[in-house]
Each structure stands twice: as C-alpha cells, then as structure tokens.
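What follows is a structure written as structure tokens; I'll ask about it next.
Rest of the complex left out; these chains stay put.
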Amino acid sequence: MLTREQNERLVRTNKGTEMGTLLRRYWIPALLAEEIPEPDCPPVRVQLLGEKLIAFRDTQGRIGLIDEFCSHRTASLFFGRNEECGLRCAYHGWKYDVDGNCVDMPSEPPESRFREKIKQTAYPCVERGGVIWTYMGPPELEPEVPELEWMTLRPEQRFVSKRLQETNFMQAMEGGIDSSHVSFAHRFNMDDDPMHAGTAGLAYLKADTRPKFEVIESDGGLLIGARRNVDDERYYWRITQWIMPWYTIIPPFGTHNPLGGHAWVPIDDETCWAWSWNYHPTRDLRDDELESMRRGEGIHAKYIPGTYRTLANKDNDYLIDRVAQREKRTFSGVEGIAAQDFSLQESMGPIVDRTKERLGTSDAAIILARRRLLAAAEEAADGELPGTRTEHHRVRSASVLLPKSVPFNEGARDALVVRPGEEFVSI
Amino acid sequence: MLTREQNERLVRTNKGTEMGTLLRRYWIPALLAEEIPEPDCPPVRVQLLGEKLIAFRDTQGRIGLIDEFCSHRTASLFFGRNEECGLRCAYHGWKYDVDGNCVDMPSEPPESRFREKIKQTAYPCVERGGVIWTYMGPPELEPEVPELEWMTLRPEQRFVSKRLQETNFMQAMEGGIDSSHVSFAHRFNMDDDPMHAGTAGLAYLKADTRPKFEVIESDGGLLIGARRNVDDERYYWRITQWIMPWYTIIPPFGTHNPLGGHAWVPIDDETCWAWSWNYHPTRDLRDDELESMRRGEGIHAKYIPGTYRTLANKDNDYLIDRVAQREKRTFSGVEGIAAQDFSLQESMGPIVDRTKERLGTSDAAIILARRRLLAAAEEAADGELPGTRTEHHRVRSASVLLPKSVPFNEGARDALVVRPGEEFVSI
C-alpha cells in the first residue's frame, strides 16, 4: 500500500516529474526498426513519457526523433515530406535534419537568418537488436547504450514485438516483477504451451503453489527468488531479474526453449508499450517458433491489423470465453499469456489506486521495486543510477535446484550472468 | 425550479452524499435473477449508486454482491472463477464467499493468517419476483424486504425488464411521476395500443387535455390525482402512486389489461436502470402479451442484442422517423412509449439543470416529490423513512369516476390498496 502522494510520484513520467526525470536518464526502446524500414520512408508518430515525437530515417539512413510539431505554427510533421536529408513540414515547408536543425525555411526571404534561431527538440537514436533506442535526458549524463543479451545476437536468434497496453507503465511492470500470479492467471496454459511442457520445473511449480519469496538488491535492480519445496533437502528456485528502470527477465523452463523478457515503457501516464522478446543464446529460432510468435502466441499478442493494439482489449472484454474458463482451458476465460496479464492489469483502471491495495508476503518484490525506483528518483538529477551500465544488462534469469542451506544468489551465481555463446541454466 | 445547490443535493448518489445516504436505506433492485441463472455461473458486473460491484451465485445457490475489485491488488473479479462456494480472483487466486470473507489465499504461506484481516465489501441479497434485491445501508437499519404486488405473484402473472437510461435517476423518475406528458409524448400511440384501446378512460383522457392535479402525501410517498371533466357532476380521476424512493405505479386503463410500474435506480450520477413490470393480479399473462413485452413493446424496450442498452439511443437520434411524425403516427417521431420518454429525458443532458426550468401547475407532483426526497434526506442517517415498510408497497394506482364533491383519496380509498387476488379498479 502506498500513500496517494507516493503513488503519484511513482506513476507520473511527463517532463519535469520526478519519475520522468529518472526515466530520462536511461536509453529508451522507442520503436521497432521495421517501422521506419528504409531511407526517406514515411515518418512515424512516437509518443514517449508524454512527449509527442516523430521518427524518420533520412536519405543517408540516419535516424531522427524530433518534436512532432513544427516550431513555426505547430502543425504535425506526420504530414511532412521526408526527402533530401530532412523532414519538411507540409504547411510552410520548414525543413529539419535528424538533429533538429532547421535546414531550410523557404517561406522567408533568402537573406533571412531566422532559421538559425530555430531548434526543434531532437533526441539521439541508435539501432540495436531490431529496435531504435533513444535518450531523452541531459546530454552530459548520457549512459552506455544497453546490452541486454538478445541485443547482442544475430537477428536469426531473436524475435521482438511491442504492444499497446492501456495502463500506466508501473502497473504493467508490476505484473512482470510478480511471478506469483503465474500459478493462477496462467495456470491452465502451462501444459499445452510447448515452451513449458514436460519440463521438470513445471512439475515442481504445480506441486507447490505457495512459493516463498526472497528478494535481493542487485547492481542493476533486483534479484527475485521464488522457492518451492522439492523434497527434504532441496528447493526449486525460479529467479527473476529486474533491471532498472523497466526490464523484467522471465526465468526459463528447460534449456531447449527460448528465453524471454519484457520492457515496460511509458507512452503517457495511462498507456505504455509492452515490449516482449524471445531469443536463444546458442541457436537460431526455429521456423515453428517464429511462426507462433508472429501469430501472437506465448508472451506476444494478436493485433488489430495495421496497429499495435491487441485484438482482445477492454472494448470487447478481452474476448472472454466463459466456457473455456469453466472447462479449465483458461483460468480467467481470456486466451493467451499476454492477454491474461493485461486484461487483469487494465481491469484495475489506467492508473491503479495503490492506496487500496492489501499486500502480502508474495508482493515483496513489487514493494522493493517501488522503493528502489522512488529512492533512485531522488538521485535522478545527476546521481549514479542502477541499470545505466552495460554490466547491469548482461544478466540472465534462471531456474535451479539448490540445497536448502544454500542462499539462492550464491548457489546460482554463475547462472545469473550472461556468458556469451554459452548455454543458460534451467531445469 | 431549484437552486443549483438543491439540484446537486437531489442528483448525487455516491457513497457519502446526502441522497446516496437516503437511497442506501432502501432495498434496491440490483439485477435480474436470470442474469445469474444457476450456481457457479459467470459473475456479472453491477454498478449501483456509483459503486462498482460483482454479482455471483455460488455453488449452493447463495447470491453474492461484492466489491468488483479484489482487496489484494484491485484486479476485477469479473475475470474471477466462480467455483466451490466462492469467487476466486484470476490474478493471484484470492477467493471470496458471498459475505465477502476471504476464504482462501493461496499465494500466501499456509500458516499465514493474513486472509482473516481481509473483508471484501459485500451486500446482502434476496431474490423476489425474478429480481435480485440488495441492501447497501447500515445493517442495523435494514428495512423489510419490499412487497410490491407483482413481487408476491406467481411468475406466470408478471413480466419484468430493465433497460439502461443515460440520465440521472431523478430525471427519469420525474417522467414517471408526471402523468401530464402522456397527452403529448404518447398522444398518437393510445389508440392502436391494445393496452389502452377502447377503454372509457381513454375517451375521457382525450376529451379533456388539460387535467388538474391534486397531490397528497401518502404514508409511502405521494398520491397524485389528475382529474378531467366528464360532465356536470363527475370527474374522471387517474391516480398515480409514487412510493419512495423510486417506484412509480401507472394508473390502469380497464381491468382486462395488465397493470404496470417502474423503478428508477441510479447506476451512477449520469445513468440509471429503468425497471419496468407488467402483471395481472388475478390471471396469468397471455402468450400474446408476453410476446409483445419480450419484443420491447409498451413500457418495455428493444435492446441492442446482448446488452440492456436500447436499440434507439442518443447515438442514433432514437431512430427518429420524421415521416411518422408528420403523419401523426408518433408525436415526436420516436417509436414506442419507453423510447418516447427516454429520448426526451436524455435530450435534457445527463443531469438536467433544474435552475433553468419554468414549472407550471401540472408539475405539482414533481415539485412535491423533490421536496419529500430532500426532506427525507435530512432524516437519512437514522430516521423512520416513508417507503421502507411493506405496507407502503401494498398499494395500487387506479382510474375512477367520482362525483365532483368527493375528494379523490376518499372516493378511491379501496381502489388504492392491494387486495390480494381481487380485481383492481379501473374504467
């Protein structure tokens, strides 16, 4: 439970807010590279942390991410012409380069130097892992470009998607941090999901539905251990990495399956992008895996064609199927791992009122993540922040059997870091 | 005409408001029994007086009406599993019984007593007359369960429906109290409606279009007499019962026709349920009558399939037919008694601004009903309230011929009370 004031501090991310200042200290996954596939392709609207921006790839392939609205009379650059190394406003022809410089102002006299006074807001971008990343913070504090494991692999080894979620980013991320809900919301989906089926981990998971949680601060965020009894001597540990400010890494089921994870990025205070990726560190993804992901299965989602909004959404009660619920094909009546999560999260309203919660021991990770974010926010102006360095990103989640006497972070130490090209640890 | 402050007092019904406190002292028709037809059927969202609730029927047939949002992390119980005598949240499995007790908390350790501290808001329910009733007030002030005549009959003798109205409940109810509009809004519908056709009453009604109103306080609300001249010696009286806080009983046309009435129940401040019933105290409804009612004729309404929203609604200008209006098949161009009323009431906006009204003598009943509600609101905390006792409900409306010298409430005294199994009085 939070006070109203704490909740406000946590969820507001517009420019000038406390959390907004914090999040602007990190590189942000802004859009899929395929959204602006080639030089001089149409510009694309992008909203991040409440700021409306326009993304484009110029004639030389450079990526621009600038204020959506022209400095002149604030018409949208969505209608702009992307040509000859710049984006030209369709209203009066002012033209901007990827750095936001006004490089042409044809409505003014040739001798005018007015355009030199114009500077369109522009954020630096890089392309990594099929995603365009941007940095919206103070230039002098720009951190290293992220190096999550999937970003460092060949394209054939990974699949990345994004979907619109109609809640605050924090509420979505709390679902990723909270592995306790897996035993319920996704209960009847485990067996027939080829990603989980037949693993020893799944058998342990179902045998003990009341895991105990231990949460430890890591350099980059949190290590969240959920332990279940196996026998008198051993625990089954599922260990989730939370990397600040918005990455959650899913613990694996077996080493034959791809790994997965998410980023939860504010669009505005009431919507966010749920980024999802699967990858395998030592092999290409198989065609059947890729097809399933493209169909929106597993942690990905089915879209309304031509959009990143999900087909199952709040306007249609997430296509709830009460027969499937009764027949225990789905726990909540909603189909698909992703939709099972976001249907429940969106049902709390776009910004959940955390003054009304009643948190238990299973919510320990959520409580600590909030605390760590709020503490970091106090250092946001110029402090050294967890999750800003590439070594914070080179981590893995894991699922392991350990003797009861061994602390999970010690027993799984090697399993919890990326060893490039090496198999990960999972049972 | 009201002051702005009086209007606000009258229309606001959320928890803690004056009118909200008053209305919570009464049993409330909450949903149709058929919406939760059998044990362990899917839960149903119900909003009343601004409170979002979820209704379910447990394994033993007991009815639960509890806060829609789980005490834990406020996910909606709409996605819950209704099984084994309780409703289980789909997020982390917390389970509630019909009294709001948390009877299982599988995400916490077995030894945890945390669940004993959890109490989900729950309101008592009873099923009467095919309707589920709830009481949302202080337990120590719970009144008798209502006994409107139709509630006491066999199912074959009655038909009950509900529809969504997109106005404040008060504005809808004022249409039910105000019998003066019948001569206009429904003018061209009288003759071809088998419910009215050929009755002596209808002839008197059309002969004198300027009824005079006399309104008298009854034990439960108001007796509203509208008199019309018949000849030198007699008046034709149509007498409407208003039973606090939201029941309006329609005066009859002939004894061969079913009786009818309404309840007007706030969903929130800008929408309400219009409950409508027809019944005959001494016979079963005929098949042709039931079919007509199911089709949405008379005081009932046609729905958008799968919803309780009407097919004719503000988004389509109530399917207004200007040719039918010009040809005097309908007065306003809108088809159907119910739609004729709610189209006009919704056209005033969701909450009518009563500071702008200009009320005449024909509005006497509305004026007194408002006054009585505002007066009762001052006693709402713990006073004895009109309309809370079953004797207040055992009344009938009536239409009678009386000598001019006889006060209507005396002349119609016997006609105005329910005499079980006995024919009602109407010409």
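Here the chain labels run A and B in written order, and each chain numbers its own residues starting at 1.
Note that a contact is a pair of C-beta atoms (placed from the backbone, for glycine too) under 8 Å apart; a residue touches a chain by one contact, two chains touch by 3 or more.
Quick caveat, the model's predicted, so the values are computed rather than measured.
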Given 2 placed chains, full-complex copy number:
3
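Just so it is clear, only the chains that are shown with their structure count from here on.
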Would you kindly tell me how far, in whole Å, the mean C-alpha position of chain B lies from that of chain A?
48
For chain A, which residues are in contact with chain B within the complex?
174, 180-181, 183-185, 209-210, 212, 317, 320, 322, 325-326, 331-334, 340, 343-345, 347-349, 352-353, 356-363
Help me check something: in the complex, which residues belonging to chain B touch chain A?
40, 42, 69, 71-76, 78-81, 89-93, 105-110, 112, 114, 117-118
